[in-house]
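Removed from the display is one protein chain of the complex; every other protein chain stays in position.
And now, chain A:
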């Protein structure tokens, strides 16, 4: 009798979940780990400071607005006579602490990241409408080879002579994570 009652009230739980083969599950987990490692870097001020959502570059670990009302300008490299290169050279200055790298500049406004979460940033980064028409291969190259990106691990010292904070993942680990994420199909995990 009891068995009959139980059988009559039992209904399978509705779910969209379908079992995934172990290998596929492992691959997905590895992809997600690589994604989050990559995004731990891309959400750090060393990256975000040059991807502002307004037209003002940011400075420091607290991402305060750049002193002296510095702004983007049409070229993303400052204004006609006062440019990024007025103060920033192609390498860090050991005496003045002015940071520097080849093509020191802001990311274009379409590549604004500040205020977005890591998933939104990844979508923006992969969206050709917003990423300057770059293919996944070109994005991977930017992340792993561009001097300005890799400057994040050689940021020099701040105005007090203290080392600037490094991203939370080493350069080697970051590059490995980026390569792994792209090679596994650059899937953005759900939030």
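Everything that follows uses one rule, which is that a residue touches a chain if its C-beta (ideal position, glycine included) is under 8 Å from a C-beta of that chain, and two chains touch if they have at least 3 such contacts; residues count from 1.
The working rule: contacts and distances are computed from a predicted model.
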> Can you pick, from "Iron-regulated ABC transporter membrane component SufB", "(2Fe-2S)-binding protein", "Thiamine biosynthesis protein ThiS" or "Aspartate carbamoyltransferase", the UniProt name of the chain not shown?
Replying inline: "(2Fe-2S)-binding protein"
>> Among A:29, A:96 or A:110, which one touches the chain that has been omitted from the display?
In response: A:96
> Contacts of chain A with the missing chain: which residues?
Replying inline: 67-71, 73, 79-83, 85-90, 93-98, 159
